[in-house]
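Data first, discussion second: the structure below is written as structure tokens.
The complex appears here minus one protein chain, its other protein chains still in place.
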Amino acid sequence: MVDLAVKIGSVALKNPIMPASGTFTEDLAGVFDLDLLGAHVTKTITPEKRIGNPTPRVCEVQGSMLNSIGIPSKGVDHFVREIVPIYQKFSAPLIVSISGNTMDEFARICEKVSVPGVAAIEVNISCPNIEEDGKAFAMRPSTTLRVMKVLRGATDLPLWAKLTPNTGETPDVARAAESGGADALVVSNTLLSMAIDVKTRKPKLGNLMGGLSGPALKPISLRMAYQCAKSVNIPVIGCGGIETVEDVVEYLIAGASAVQVGTATFVNPTTMPRLIDDLRAWLFAEKFQSVNDLIGSVRDDEAADSVVFMEAAP
Amino acid sequence: MVDLAVKIGSVALKNPIMPASGTFTEDLAGVFDLDLLGAHVTKTITPEKRIGNPTPRVCEVQGSMLNSIGIPSKGVDHFVREIVPIYQKFSAPLIVSISGNTMDEFARICEKVSVPGVAAIEVNISCPNIEEDGKAFAMRPSTTLRVMKVLRGATDLPLWAKLTPNTGETPDVARAAESGGADALVVSNTLLSMAIDVKTRKPKLGNLMGGLSGPALKPISLRMAYQCAKSVNIPVIGCGGIETVEDVVEYLIAGASAVQVGTATFVNPTTMPRLIDDLRAWLFAEKFQSVNDLIGSVRDDEAADSVVFMEAAP
Amino acid sequence: MTYTRAEFPIESHSAPFHEVDCQVKSNEAINDEYYLLILNAPPEILDCKPGQFFHLLCPSKDGRSPYLRRPMSIYGYFPDKGELHFLYKAVGEGTRTMAQLEAGERLNVLGPLGSGFTIRDEWQNLLIVARGVGLATLAPLAQEALRKGKNLTAICSARSPEMLMSVERFRALGANVLTVTDSEGTSGVDDLEGLIESRIAQSGVDVFYTCGSNRLLKLLQRLGAKHGIAGEIALEQQMACGIGMCQCCVRSLRRGGEIVYERVCKEGPVFDLQEAMEW
Partner (left out) sequence: MTYTRAEFPIESHSAPFHEVDCQVKSNEAINDEYYLLILNAPPEILDCKPGQFFHLLCPSKDGRSPYLRRPMSIYGYFPDKGELHFLYKAVGEGTRTMAQLEAGERLNVLGPLGSGFTIRDEWQNLLIVARGVGLATLAPLAQEALRKGKNLTAICSARSPEMLMSVERFRALGANVLTVTDSEGTSGVDDLEGLIESRIAQSGVDVFYTCGSNRLLKLLQRLGAKHGIAGEIALEQQMACGIGMCQCCVRSLRRGGEIVYERVCKEGPVFDLQEAMEW
């Protein structure tokens, strides 16, 4: 029997497969038993009610998609009252994703979701915020450090910091998040992109630009996951373009202790349980006793250290 | 007859299709008449001889590729003596791509390639350099401004600044390049990525990481081309993932005055002449007299100005 | 592979749906633009309601693979024959690859999804106004209405008489079918208004059902308000997940003096006619 259990700091997962924020709700229980999953991660919520972005909110690009959903939210009170209890019926740990427009707002919501039944808080520091001119906190080490310190002061729950690929400073941002008190890193969110309809000459998204997710993102977020695993001592959770068991294995080898699956669930709603089965089979075939033996086993010894922190493509 | 001619500042191109640096040599003359192209862009050269990166230097990712060729170079003297004369037999303008490890080196090579027969210099400020800790100049507005001023002082030829997607500050970097004296922007180079062989657990590239190019890159560099066109008054040249005439049209609508084609030529060596034919046919079918009427015709009026400068995905 | 939903511990607020690979029984062009796809389907996905849809994973053909699924209304569901029908127009990459499906090939479908049309017991005289692929969405409604013994009138609108699909289908079901076309100059808003007003005057109308165009929406909202006639409309929106998770498919609705947003895939695709907003 292959052991799939992993630990993200103090949070124990029975397997390393969980959904990515914004691509999962309890509606998926219509397709499979959600307690198969390593954890449940909810859509980012904000303190107040928000409508979200204009439609169209998604479009296709070659073999992947863009989205600009925005963060429509019924507000944190509704969430704590209505949504958290739903997940109490499951044994998988509940991870709640939050965001705020200002540090203050962010701290406030962080306190509010620190309720029984929540196993960890995923802090989405990768979406645009007002105080920083529309930049995301996680675009710079300095703002990452500042916001993480504030959030660390606001809760005793584990904090998972979700990073953005829209930066040239991933290792520095990762270290800043760790110094600021993050218990794990989620790597990463979507990459700012655009598509135009050549017939109408209009942007394909109502919001002009949106985030790239799906297979096209994988080589980028895999690189980030690797850089982060090399830069910090807290666990890294890989996220971006995962569709097949080989994708999962690639992230684990690169140093991720678990992975999140987003867009692939839209294409095939049973992707996650299939990945769990396939991962078990893969590890068995490759004679691993525990998934932990695979994590971080990348054979990069031939490459010079300096290369690891390379930040531009050659 | 549809008019395909465009101008990049003082450089007149008979059509907006040209190769991307590093994906083109005179060897392509084995497949089609190179004078069909709007311009010729040579592989980045450095002042001294360089070997380049360890092999494997390329690998496939889903529907795209990674490379870490490095910049093998026979040095600028060899280039001026042996390569520049080859291109004198063509009427298409010759664009020479250069790079340097330090500002000083960069300025020196910039002077050296300012010879008759060279129509413009593409300055590759998007590859890692020593003075900046391995970061590329074009990752930050400050270093972009500094290096562009130095280069501007080193030549009277038009300077095309080639930007990197490995930054969260594209509009600022674009403005810095313009202030520093760039005559056009090439948007953009490859994005730092990684792939691991799950069987051997080794990185698929000898250099660990490399740059993503091909279709996966398109929504990202299209977004950057759009942001740049909105941010500066100098022409923008789109580059990244172009394969079909719709891709070309998308960049032109977004505000690019011309485009560069890279990886697609590896897959289909006749991509560029086909794109020229297809662009002419597309413009004719859509009743455009001149390609210039298409450039920048994006219908983005419904979107708020602030959105244009958004820098993180929502 | 199917995964158990046995231990499903949430009070299901939605009917069950399934992801299944179905075999194509036939897939034929019925005119220049429209195709009829018939799948051999297992019984568990044939417990459908008129107005519901499936989310189809388009095949990859000639090296093109549409990435996202495509939503498609149920044109017919026949548990007795084990058949599921779709009527679709080849407009873009996804539907064009669908059009290349051949008998014997497989198509992965997810559904049935969304909430369907309502037929209240007290409604006797039903009026369907449909155009284009809207006919596909409304055909199962007609079948259900007639099964329930309602009086049904269907106004079918099209560009030209050749494009009037499903007319036979509606007639065979026993509906009173009126056709209007652009080429005959009978499909204008004024003509339609006259036609519907006379229908209301003659036999009364309890409810309107429609889908699609802004023009029809506005007309029916006006007539509905004027005569106090109920109505439902099926709306479309780009979709990613199709099952309520991604929030990409929202439409704005006027409700209780406010504007609210609901998901076409989950609260819809069928909405109250008066709440629907132009787009």
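We call the chains A, B and C, going by the order they appear; numbering starts again at 1 in every chain.
Keep this in mind: a residue touches a chain if its C-beta (ideal position, glycine included) is under 8 Å from a C-beta of that chain, and two chains touch if they have at least 3 such contacts.
Computed from a predicted model, the values in this text were never measured in an experiment.
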Task: Candidates B:Val6, B:Cys59, B:Val173 or B:Ile295 - the one touching the absent chain - done: B:Cys59
- [ ] Taking the full complex into account, find the residue in C:Gln23, C:Ser60 or C:Ser183 that is in contact with the omitted chain.
- [x] C:Ser60
Open item on the list: Contact with the hidden chain only, please: which chain B residues?
Closed with: 22-33, 35-36, 43, 51-52, 55-65, 67, 69, 72, 86, 89-90, 214, 263, 265-270, 273-274, 277
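Operating definition for what follows: only the chains that are shown with their structure count from here on.
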Task: Minimum number of chain-to-chain touching steps separating chain B from chain C - done: 2
Task: Farthest-lying chain, centroid of Cα atoms versus that of chain B - done: C
Task: Top-ranked pair of chains - ranking by C-beta pairs in contact - done: A-B
- [ ] State, to the nearest whole Å, the distance from the C-alpha centre of chain A to the C-alpha centre of chain C.
- [x] 36
Task: Between chain A and chain B, centroid-to-centroid distance (C-alpha), Å - done: 32
- [ ] Could you tell me which residues belong to chain A and also touch two or more other chains?
- [x] 61-64, 69
Task: chain C, residues touching no fewer than two other chains - done: none
